[in-house]
Structures are given as C-alpha cells and as structure tokens.
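Of the protein chains in this complex, one is absent; all others appear in place.
Note that the chains are named A, B and C in the order they appear, and that numbering of residues resets to 1 at the start of each chain.
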Amino acid sequence: MGKLARGVAVVGAGVSRFGAFKEKTSRDLFVESFQDMVNSVDKGFDPGEIEALYLGNFSSDLFEGQGHTAPIMAEWAGIIPAAATRLEDACASGGVALRQGILAVASGAYDLVLVGGVEKMNNLPTEKVTDTLAAASDTLYEASAGFTFPGLYAAIATAYMARYGITPEYFMRVGIKNHNNGKLNPKAQFQTTIRDLLEGRKAKLAAQGKPVPDWQDELDFLRDDSANPVVAWPMRLFDCSPITDGAACLLLVSEEMATRFTDRPVYIIGSGQASDYPLHTRSDLTSLGSARLAARQAYEMAGVTPRDIKVAEVHDCFTVAEVVATEDLGFFAPGEGARAAAEGRTARSGDRPINTSGGLKAKGHPVGASGVAQAVEVFLQLRGEAGARQVPGANLGLTHNVGATGGTCTVHIYERR
Amino acid sequence: MGKLARGVAVVGAGVSRFGAFKEKTSRDLFVESFQDMVNSVDKGFDPGEIEALYLGNFSSDLFEGQGHTAPIMAEWAGIIPAAATRLEDACASGGVALRQGILAVASGAYDLVLVGGVEKMNNLPTEKVTDTLAAASDTLYEASAGFTFPGLYAAIATAYMARYGITPEYFMRVGIKNHNNGKLNPKAQFQTTIRDLLEGRKAKLAAQGKPVPDWQDELDFLRDDSANPVVAWPMRLFDCSPITDGAACLLLVSEEMATRFTDRPVYIIGSGQASDYPLHTRSDLTSLGSARLAARQAYEMAGVTPRDIKVAEVHDCFTVAEVVATEDLGFFAPGEGARAAAEGRTARSGDRPINTSGGLKAKGHPVGASGVAQAVEVFLQLRGEAGARQVPGANLGLTHNVGATGGTCTVHIYERR
Amino acid sequence: MFTRDAFVGWLQEKKLMGARCGKCGQVYLPPRPYCPSCRSSEMEWHELSGRGEVAAFTAVHVAPTFMEKQGFGRGKPYATAVVRLQEGPGISARLVGVDAARPEEIKVGTQVEVDFLEVEAEGGKQVDLAFRPAT
Partner (left out) sequence: MFTRDAFVGWLQEKKLMGARCGKCGQVYLPPRPYCPSCRSSEMEWHELSGRGEVAAFTAVHVAPTFMEKQGFGRGKPYATAVVRLQEGPGISARLVGVDAARPEEIKVGTQVEVDFLEVEAEGGKQVDLAFRPAT
C-alpha cells in the first residue's frame, strides 16, 4: 500500500430513511439519500459538477431484476453524463465504493465524486432473501453444504465460544446495546430498545388476556425461543440484522478544494482493503484476516493507533461479527471483545463507543448501502451533528465494512481537524 | 477530467479460450486467462506480489447464482489477501474494471494490479439469457415495453437507416468482416468465415440429397431468413454477438517499474468514461453520447487524434454498434461508418482496421470479460504478437467498450514507445 | 410519490401521466421524484397528450419470457418503439396497428397516438402502454 498522491475530504453526507418500503424502488431510495446529501453541503454546490458516481450495490440483479444500476442512479440524481460505476463485494459493496471514490480523487482523475450505496431488499419474500444472501458465500462449496448466511456467522460464533469459553448471552448484549442506540437515530429501521419490545409484548399479551411471560430483563426475553427464535444456532432473530431498503450518499472532493464546500470538512486519512478465503480454508475462525490486514493498512496510512479512535461504526451483520470486529480492529485483545461488550465499554457512554447509529442491527442493513451509511454516521459524529446519540469530543472515527464472512473487508479512518 | 498523478503500463495480458464450455465455471475460466497472462510476462514475476484485483463481471448473480465473485477469483488465482473488487456496468464491466485499475495505480495506492474480466453465460438456456441481458436495460421502462437487448440496438439501427438512407446489408458486411478476422484468432469462439459457413451448409444439404440454395455470396446467405433468421428486425442472427463463456486478464504496473517486467511495455496514455440516459430520453439515437464524451476525454488525455489510431477494438455487440462506434470515435463522419465498412476500410487490409480479434461478433462476447479482452488484443497488436491477424506497424491502439445501449462507455488509448 | 407503481396505476386508468416540475415547469416521462434541471422535488402529475412520432422501432422475433407468455416469439413477432411525444419527452412502448411481420413498411417518423393495451399478465388482466398510427 503506497501513499496517496493527494488527500480527500468528505464535504456532504446523506442517508434515506431505512426500513421496508413496498412502493419505493432503488432509484427512489437513492434520490432520497442524494437530496439529503445535497442539503448537508454547508456552502451549497451545483450537483451538475459531480464528475463520477461510485455506487455500492450487492445485487439489484437478484433483488429487483435490474443490472447496470449505476447509470440509472446517475440519471435519477440528474448527474448524467458523469461516469457511473457499480462496485460489488457483497455486504462490503459500500465500503469498496467509498475506497474507489477515494482512489479516483487521489489519482487526479476527478475533483468531485459522489459515492453512493443502495439496496432494495424487500421486494422478495424472506425465503428468497435467504437464498440471495447465500449467493454472497461460495455457492459451490459453502451454500451447497447447507450453510445460510446467518449459519456461517453462527459457525464463527461456535468457534469463538469454544475458544474463549463464553455463552450466547454475550452476543445478545451487543444487540441490546445497538437497539439502545438505534432508538436515538431518526433514520433507523428500528427506533426501539429491546426493553421497549419486551414491555410492549407483555402489554399486548395482557390486553389479550393471555398469560404474560415472566421476563425480568432483556436477557430473559432474548433467551425465550418464542420471543427470539433461533435462526442458526447460536444466532437468534435479535442477533441478526434485518432485511432493509435504504440508500446513502457521500460527496468526496480533493483536499485542497474542501473549504469551497464547508468550513468543517471531514478528512479521510486512512483506507485499507483486503480479501480472504472461505471459512473452511482458514486456519483461524475467531478473527477475520481481511479485517486485520485492512485495519493495519488504514492505521498505517493515517498514522494513528486503535486507541486514538473516538467513534467506530463496525459491521454487525450479526452480533458475533461486532465482537470479532472490535478485536480485529485492535480495540480489544482477542477473546476480550465479548466481555468488553458485556461490561458496557462499547455503549455510547463507554470508553469505546461502537455503532452509535444503531449499527446494522437496529439502523438496518441494506447491504450495498451499509458501508456508505457507516461513513455518514461518522461524518455526523465528527461534525457534532449526531443529535441525541452524539459522542462528545469525537474527532477521529473509523468504519469497518465486511463482505460476507470476510471475503472482503474495508476499513476507513476519518478526521475532523 | 484531471491529469493522472502517474503513468500506467500493461506488462502482461492473457485470455481464456472463448466458447461454450459446459463443465467450466467462472473460476475455471478465470484461472485459464490468469495463467495465460502470467506466461506473457517476458521477465517473469511472482503473482503473489499482486496487490489488488479489479474484476469486471456483469452478472454471475443471475448466470451462476454467485455473488461476491472477486474474492473467489482472487482465491482461485492464488492472490489472497490482495484487495479484490468486482465492477459492473453491464457489457462495459471489463472497461470500467480496467479504468479503476488504472486510477488505483495512478493514485499511488498500488504498484501492481490485476485487471480481470469473466462471464459464464452458457449455464442458462437461451430464453433465460435473453431475460438476463434485458436486465442491463432499464427494466422498469424499457424491458417492460417488450424491448430485448437486441431489440434496443435494432431500434438504433432503424433510426440510423432512416437518417442516412442505408439498408441492413451495410450492417451484414460488418459481420462478414469480423468473421474473416475471427478465423485467424485461435482463442475465438467462431474461427470460421461466413463464406465457410455458407459452403459448409451447401455441402451438408447436398450430401443429404436436399435442395441446395442458390447463395451466390455471403449477402445472399445473410438475407435468407432460413439461414439467418431475424432476431429483432433489422438485426438477424449474424448481426448479434453470441452467448460466450470466457475470461481475460491484464497486469498493470506503475510506469516507472514497467521495465522490471518487460522491455516492451504497452503504455495506457488515455482513458475516458461517461454515462447516458435510456434511449427514450435521448435526442439523437444514431450516436452514443457516452461514447463521444469518453472518446474526447481519452483523446485529450493522450494528446492524439482519431487519425493517429492504428488499430481499434470497438464494441460490436451488434453489427450496427460497430458502425456507430466508428463514427463516435471520430474515425468516420456521421453517416459514413456504414459506407466505410461496406468499402472494406475497416478490414485488416483497410486504412482503419477495426476488431482484428474478430470482435465480439466472432471472438465471442462473455459480457464482463469483453472490455478486458479488447485490451488483450491491442496489447498483442502493439507488441507485434497478433500472428496471422497482425496489423503491420501498429504503435497506437484504442479500445471502446459499451454497457447496454451506451448507459456506460469507456475508451482507452494504448501506446508502444 | 412519483414512482413506477404510481405510473402503472395511472395506466390502469388509461391515463398517460408524467411528472411536471412545479418550480421550473419541465415535464418528465417516465415520471420522477426529483427535477435534475432545477434540483427541486416539487413534482405534480401532468397528463400527456399521447400524440407523438416514432423515433425508432423494432420487430422482436426472439421474445422475452413475459412476451412469450402473451403468445409472441418466433413466427409471431411484435413491434415496439421509442416514441417522442409532442410535449418533448420520449418513452418506450409497444407499437400496435402495424404489421410486425413486415417491418420494412413501418417508418421512423410515423405520427402516433397513445393506445392502452389490455393484456393477460401473470397477475391477471393489466393495461400496458402502447401507441398506434394516428388516425
């Protein structure tokens, strides 16, 4: 990894509402996030000046029967004839779109680049979504063995539990924490805590005159098969990110022109990307090699260490993934991530706030958009615009975006100067 | 379009055999092209030094049920943990992969980049391939109106015929010429001329004791509905590129290290990319706006004019597309492309050789690989390694790769110094 | 919401509806939620005259699956076209009232008017957009 020829800044960021929207197509979602981004640019700008779109999208092909998505998004955003390119690395599609946007600006080819991400997942019934997500694994040798996408992360969880002697409750605490954050994010798919859900369920059963379960706390609720059914043991419903429609946009410019757009640019000071084998060809199943390497590249480029990072959005497609991520990123030692989560260290009020947006778990996970939406949250946090979920004094942030089980990982580091 | 921060050279190029291969998957095809590329590097190198893969692929999702293809190709080629990214812009997926590989090297991030392209199309029956290719159009507003992919180019052909007063025979001559070239390409799907096919058909019918048609020349054969059925009028079977399995690879390095790999590098001196609306939102249907803009960008970066180009591989997914391409690239004035083809000016022996490889028509069109395979042909031509189809003295070449009906276009210019 | 679903909904009522920008007046067909001209999203529905001309066309012999289900394909081609409307915008749509088996007789530039085609689709009867030579 060489040094970039010039610096890159984020001067605008936007996100659509995340959720399940029957009537909206990818292009409708994308326009919503694009307008939100345009409105975020402090000094305004002419969107017609955008020179290129790098679009993260996992599979509009399978979800909507639509390929060649990038020029359609460019058309709907009104930026034709800007070069429009789709990037795909499963759930890391957004992260690789961001990385290519950065490299394109650094190369000198473009000064003004739109990075976008979009996924419209709720057209298909749940069974078909399960099949479609399995296409992100090695279909010839993983999916064919009966591994679903939750099943692959569940396998990582069993390896982690066996190695470090922990129970599934540790993972459940990650979900509780992310729902607590999601409640404070007006764009999130689930703006409810697990406690809210528990109380709501109790109240509903009582109103129906049915027996009310004796759930004392969130863990009681989450351990209950009827409230929180197993998807792929030990991953249950509330360990899994939902099926989400959503889009996100970032405006990247060369460092030297950043203040033309805002007096508060967010600089991208580190970027890394690496790939890895399917699980069965790895020696260690409790860590993602691609994440460790991408993180090392990003830290080296940025010249910072894990302890300098004030806020991080990490890829919690499943709760176990967040635990592993916090170790791969060097925030906690191997085996300590689960305990750190249980101790509240990754909560907003902890010493290492993780996924203040609610993460993929509560904010939602429109797969190709997630890597871009993570950067939107860090942009807001570093500018002090994260509202009720603001982490005070956040000046250095990180995003970690994983494709499938780490076949791809990108890590980016952002600075407010 | 700014100036690139540093120059980029191609030092290796390889291509798999193109055709219909029932037993081969994408990964098998990719490895075949990768090995061909490795063998082409004059001074040898360690493939483990490759830092990133930019992979063009249209829709392994729909063709093979496999997403997240890039890390799988990286695994099969043995270059994990190199960053592996898939790029998709329909049939221009290879061209945009090449462009991103160039920008990544120019940015300083990487010195050694593998650009690949792959498509495995023959798993699906022909009807399903028709549906899948239609996914490259605007499915909500074009495919829904009954437009197939050949149908969209057929529409361009009717607009062109009406405007310039020509007949379908002009397009047929492009197919005849490209089959003449494909016969000389040992990797091509069809290594036969139309004349060969005509004589073969006659001989077969005679041997069967059936009436033998009175085809005097290739045009007689191509006008015959039974020999050359209409697909979407005026485009007939021999106006359409075939359904092809294939892969291609290029090794890009920063200009300053090129001679470490070969004494005969091919320098990429121009690159352009642009996007456009669906046909119904364009004012002119006889030219692709994205091609004209991408060409202008590439010529300006290279500091050359159309008349300097000695060999060009252009996107002849349909014969009409080649005619339009030769005008969009400035080789011929609007309306003159069809006549130039009919006069033999684009034949190998003409003043403006186009598609010496056989083009997508005869070499084959594995959609995501085509943009890369075009660059492989130019690499061979500029190095004098194109065998029987070599154009003498070719020192400047061009590739033109179109996604769908010009929703995307990339143009690249190459120089042997 | 200026979506595909809404556009198709209007078609079922045999109306060809575009979106008109409330700020700059630009008319869009297909409808869209956001005006690239003036960057406004104050769209309103706008019914089009349905009169225009054939900018390009084809007669499809190798049909997509959904058109095969309507009985088209090899031996029974159908025509489809890019139509430029009098109001400016263009649209892709079926071309009826012409002989798709004799495409040489169909001319670019033919004046057409909108027709609402009742077809049997997977979900039951539906109205598809079409144009036919103007009377």
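Basically, contacts are C-beta pairs under 8 Å (C-beta built on N, C-alpha and C of every residue); 3 or more make two chains touch, one makes a residue touch a chain.
In this text the structure is predicted, and so the values were computed from the model without any measurement.
Peer 1: Considering the complete complex, which visible chains touch the unshown chain?
Peer 2: A, B
Peer 1: In the whole complex, not just what's shown, which of A:16, A:107 or A:148 touches the removed chain?
Peer 2: Spelled out, the listed residue whose C-beta touches the missing chain is A:148.
Peer 1: Based on the whole complex, identify which of A:42, A:131, A:196 or A:308 touches the chain you can't see.
Peer 2: A:131
Peer 1: Can you tell me which of A:77, A:279 or A:409 touches the chain that was removed from the display?
Peer 2: Only one of A:77, A:279 or A:409 touches the chain omitted from view, namely A:279.
Peer 1: Looking at the whole complex, which of B:28, B:42 or B:199 touches the chain that is not displayed?
Peer 2: For the chain that is not drawn, the touching residue is B:28.
Peer 1: Spell out the interface residues on chain B facing the chain that's missing from view.
Peer 2: 23-25, 27-28, 31, 34-35, 38, 47, 76-80
Peer 1: With the missing chain put back, which residues of chain A would touch it? List them for me.
Peer 2: So the residues of chain A touching the unseen chain are 126-128, 130-131, 134, 140-148, 150-152, 154-159, 161-163, 229-235, 278-282, 285.
Basically, only the chains that are shown with their structure count from here on.
Peer 1: Which chain's mean C-alpha position is the greatest distance from chain A's?
Peer 2: C
Peer 1: If you average the Cα atoms of chain A and of chain C to get two centres, how far apart are those centres in Å?
Peer 2: 39
Peer 1: If you average the CA atoms of chain B and of chain C, how far apart do the two points sit, in angstrom?
Peer 2: Each chain's C-alpha centroid was found; their separation is 32 Å.
Peer 1: Could you state the distance in Å from the CA-based centre of chain A to that of chain B?
Peer 2: Distance between chain centres: 36 Å.
Peer 1: Multi-chain contacts in chain B: which residues touch at least two other chains?
Peer 2: Residues 140, 278, 281 of chain B each touch two or more of the other chains.
Peer 1: Pull out every residue in chain C that's touching 2 or more other chains.
Peer 2: 4
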